[in-house]
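Excluded from the complex is one protein chain; the other protein chains are retained at their positions.
For subunit A:
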């Protein structure tokens, strides 16, 4: 087994996350798909760090985690705010911009 296995695993996870974002319509599940994509990118970063013998990859993955945490806070707050006004967490029901 080489380190390519980890990269393939990260690719598969990224693909599943992206497909989730495209297919599902519950806003929370779409959000979870985005989290999955971020995590698979982190796995790739950690693998690259090991490949190059340089800890910078791990540090970048760390920063990705921090930014993802901030993103989750704001995104979930938006979902809650939309749910309060629209009584629904489905991304199809959010058509406020449609005149």
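The working rule: a residue touches a chain if its C-beta (ideal position, glycine included) is under 8 Å from a C-beta of that chain, and two chains touch if they have at least 3 such contacts; residues count from 1.
Heads up, the rule we're going with is that contacts and distances are computed from a predicted model.
Visitor: Given the options "HTH tetR-type domain-containing protein", "Branched-chain amino acid ABC transporter permease", "NADH-quinone oxidoreductase subunit J" or "ABC-2 type transport system ATP-binding protein", which would UniProt use as the protein name of the unshown chain?
Guide: For the chain missing from the view, the UniProt record says "NADH-quinone oxidoreductase subunit J".
Visitor: Touching the hidden chain in the full complex, which residues of subunit A are there? Just list them.
Guide: The missing chain touches subunit A at positions 1-9, 11-20, 22-26, 28-29, 31-33, 35-36, 39, 42-43, 46-47, 49-56, 58-59, 61-63, 65-74, 76-81, 83-84, 88-90, 92-93.
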